[in-house]
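Read the structure below first, then the notes.
Only one protein chain is missing from this complex, and each of the others stays in its spot.
First chain written, first letter: the chains are A, B and C, and each begins at residue 1.
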Amino acid sequence: MSGNSIGKLFTLTTFGESHGPALGAIIDGCPPGIPLSEADLQHDLDRRKPGTSRHTTQRREADEVKILSGVFEGRTTGTSIGLLIENTDQRSKDYSEIQYTYRPAHADYVYDQKYGFRDYRGGGRSSARETAMRVAAGAIAKKVLAARGIEIRGYLSQLGPIAIDPDRFDWAEVDQNPFFSPDKQAAEQMAEYMDALRKEGNSVGAKISVVASGVPVGLGEPIFDRLDAELAHALMSINAVKGVEIGDGFAVVSQKGTEHRDEMTPDGFLSNHAGGILGGISTGQEIIAHIALKPTSSMRLPGRSINQQGEAVEVITKGRHDPCVGIRATPIAEAMMAITLLDHLLRHRGQNADVVPPCPPLL
Amino acid sequence: MSGNSIGKLFTLTTFGESHGPALGAIIDGCPPGIPLSEADLQHDLDRRKPGTSRHTTQRREADEVKILSGVFEGRTTGTSIGLLIENTDQRSKDYSEIQYTYRPAHADYVYDQKYGFRDYRGGGRSSARETAMRVAAGAIAKKVLAARGIEIRGYLSQLGPIAIDPDRFDWAEVDQNPFFSPDKQAAEQMAEYMDALRKEGNSVGAKISVVASGVPVGLGEPIFDRLDAELAHALMSINAVKGVEIGDGFAVVSQKGTEHRDEMTPDGFLSNHAGGILGGISTGQEIIAHIALKPTSSMRLPGRSINQQGEAVEVITKGRHDPCVGIRATPIAEAMMAITLLDHLLRHRGQNADVVPPCPPLL
Amino acid sequence: MSGNSIGKLFTLTTFGESHGPALGAIIDGCPPGIPLSEADLQHDLDRRKPGTSRHTTQRREADEVKILSGVFEGRTTGTSIGLLIENTDQRSKDYSEIQYTYRPAHADYVYDQKYGFRDYRGGGRSSARETAMRVAAGAIAKKVLAARGIEIRGYLSQLGPIAIDPDRFDWAEVDQNPFFSPDKQAAEQMAEYMDALRKEGNSVGAKISVVASGVPVGLGEPIFDRLDAELAHALMSINAVKGVEIGDGFAVVSQKGTEHRDEMTPDGFLSNHAGGILGGISTGQEIIAHIALKPTSSMRLPGRSINQQGEAVEVITKGRHDPCVGIRATPIAEAMMAITLLDHLLRHRGQNADVVPPCPPLL
Partner (left out) sequence: MSGNSIGKLFTLTTFGESHGPALGAIIDGCPPGIPLSEADLQHDLDRRKPGTSRHTTQRREADEVKILSGVFEGRTTGTSIGLLIENTDQRSKDYSEIQYTYRPAHADYVYDQKYGFRDYRGGGRSSARETAMRVAAGAIAKKVLAARGIEIRGYLSQLGPIAIDPDRFDWAEVDQNPFFSPDKQAAEQMAEYMDALRKEGNSVGAKISVVASGVPVGLGEPIFDRLDAELAHALMSINAVKGVEIGDGFAVVSQKGTEHRDEMTPDGFLSNHAGGILGGISTGQEIIAHIALKPTSSMRLPGRSINQQGEAVEVITKGRHDPCVGIRATPIAEAMMAITLLDHLLRHRGQNADVVPPCPPLL
């Protein structure tokens, strides 16, 4: 119920600032008996970790996660799971200049207005550092879901003006380049584009897609906790996200009914414009979501802003930053999808475990 | 916490099926002392009411709402407000054909899978009838917000292929045509387009925009209950919504950082690409959101589907239905925006009422 | 999350004032497929209904409940269930005298302070009328639980100075007298005592006990949503309750460890001092709870108080009232026990449905 918590049965609560001693999380409601180790979490954290390529933030974090509770003899106990990542590489001095300045397109101004003051170092709580905990919790959720045949994979659909070509789509490419691009050719173009962008001192946006397969029919709690509404919540809560689509998303605006509807036959659905969710409930088809990430707000190019006294100032953000946040968002989006799906799997089971549908599921 | 509830401090819980005796709602957490009457609610309900033009469902509902509690001597008491609308015009016989059939792109199939069976008449709980209660609750929220100078207005941005022209934008036009279009010329094109669509027996999607002005800075509860995440949740929970954008939405994907950022001066922000929300917190600028609505699933044009036995069938939906859901969604989107903003206004006040920011708000 | 809501998966939200047009409730999360009719609810409501004996309030209410949604062809659909009871016998004129007066030991004063004003007629929202909805919702929960072999029964343990004699305990007596007393002899003494009390114009307290049998082991969510903590919450939320005990309750203060502990053998537990809950989780034994109800605040005997201007006044409550609230609380306590147990049954199932314990349950 608090702002730092998400989920109803499977819940994630987090803490931690960019330059504080540590980031942490408490995961509650995880089914017991699931094999779990720090290595399971570390894998996904490493995918997200800054410093892995020249295209991401040059801040080197070990991002080593420790499991402090909720796991015994290698399996989840069903009690709350505590996670901790110690911050080891903060370089406070990079940010001291902007202690009294509001960086444009950052949360500096609104945090000061909301709370009266803020931890100004590196964005404090508003920093993208907190996403490490989302990824760790997501890794737990993914493990539970995987045991049920549910798989979640994400990829970069578009970086600035460069869109992937669906005809060159190859899942195997996604982890082979620093962009999570399933299109090798596009990845090469993106690398060049990013180099130019870095020289320019600018940044650009991105579009990420996440796909969940093997999801059983029936997940989602109408009318307000529809699965798509909860996914939208979870995905929009990621730093820098400005749009969420399910299935065909905004393309449906100009679609006719006959074009949009996913007809059914005894052998299955004939299409998936709906993105796997109808009436707020999963159909058993792949769940497909897309998010739009705005260009990073930290740039070397100067911007006009004000300081705490309300005086006009020019702001230049030196230090280490991502020229494209999108590059790191793929594992985060996967994590949020996983957390939401697991929560709904448990909620559906809680209320409806005795249900016998009139016919077998289509998929 | 349950699926039929939304909000943390200001909460809305609803019930009611398309063909049941009544729709109802309980609104909790409304600040006391607010003047409120049934007329306040009826105004917004009438804007949503079917049968008001040839372009909407020909089902005639009185949609007369009664306030059953929580108001005394014309003012809210602070206790829970019960609302009731009796269903008077259902025409059950229109739907009996599809009792054992799953209409494509409807929730029939998923409800049977999730719950084991369903009220098949008119979509049951999955019907858009339930939105009447959202609008009624939204009217209450709007009233409370209006007393604080916060105004919420929506409009149709696009109907199928017809987009409004920003240069012809006029708020006064919105309530002058059945489309909520702020562009009179576009409204005329839409009318023709809809007539053709109705003859064809098809449907089309729409894009709705909602704007909240006068919102104070500071609303939103990072990191998971960010204001944009909660708006996305509330808006995506509306029947037929497949996408949500805040501010520039998916346009940010190809924007550069220098283009996207809203610079600040002592006289205010220089732009509003962010749509009024930064770091998940309101900036004091207009909050701008857009939603994409899929084409109505009920159509006269036949579609392939299956029945409860898993046999292939052809489905034709006779009876009354909307060729474009978007025409009615504007008041619903306004309502969800209002409910979310009021909830956050109360939550922010609860935690931070003592805060004195270091400088006055920019707006 | 709001004050008028209880439960996480199986939730109850209510509205309604003593002298408003109606009382209502929304029950969410009820498993689908359960046979349910208005008669099921009416039975428990009639047990609670005022006017059934000379010992209870002389206000005659039909207390006829209507089910407005969530039930189709005689079974629950899994969607939200709306309930309505219209208030038919209010007699506003009985209370107009105390419009500006604060009755001692009532909520008049605190409601005016909290909300700024109140519906003064008959206690408004603070009136015990709202408990009708708890009983109706409890009847639904009881039905779901009964299908799983869980039974909930309550009785009056003590009325003023008259305690029941455990040696004369007979469940069959409980519904044979207006007190819910399992001890016939005590019931006769209570009747005499109550007649004297009524003549005196005074009131007295009571102690109610509730027993749930057939509860499976494993319900309860440590550490904060322990089953006993949630039962305490649900029971203490009943109007006039000032104390809650589980099992031996306050008797444990002077018990030694060897006396208190419920030893186990291969044939079962040897005692039940714990009242069926250990470590916040059900053991499979009978769950036993007791509540203490304060004497009714409405009395003919004058009391000193103040009015809205802060002046000293004398208050005499005329009109119809209960000389002992306890007489009506038994079905309410049963209802709150049922609602809590069902919520936990679903929550436990949601998270732990796959668990295989190392040995069969003891019971």
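One rule holds in what follows: contacts are C-beta pairs under 8 Å (C-beta built on N, C-alpha and C of every residue); 3 or more make two chains touch, one makes a residue touch a chain.
This is a predicted model, so every value here is computed, not measured.
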Positions on chain C contacted by the hidden chain, ascending: 1-6, 8, 12, 14, 102, 104-107, 109-117, 125-126, 130, 158, 160-161, 197, 202-207, 217-218, 220-226, 228-237, 239, 241-266, 270, 273-275, 278-284, 292-297, 299, 301, 303-306, 308-312, 348, 352, 355-362
Residues belonging to chain B that touch the chain removed from view: 1, 8-10, 29-33, 78-79, 222, 346-347, 349-355
Positions on chain A where the hidden chain makes contact: 1-5, 7-9, 11, 13-17, 20-26, 28-29, 32-33, 66, 68-70, 72, 75, 77-82, 84, 114-119, 124-125
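Note that only the chains that are shown with their structure count from here on.
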Top chain pair, ranked by how many C-beta pairs fall in contact: A-B
Chain with minimal offset from the mean of all protein Cα atoms: B
Approximate Å spacing (C-alpha centroids) for the pair chain B, chain C: 38
Multi-partner residues of chain B (at least 2 other chains): 1-5, 8, 14, 114-117, 125
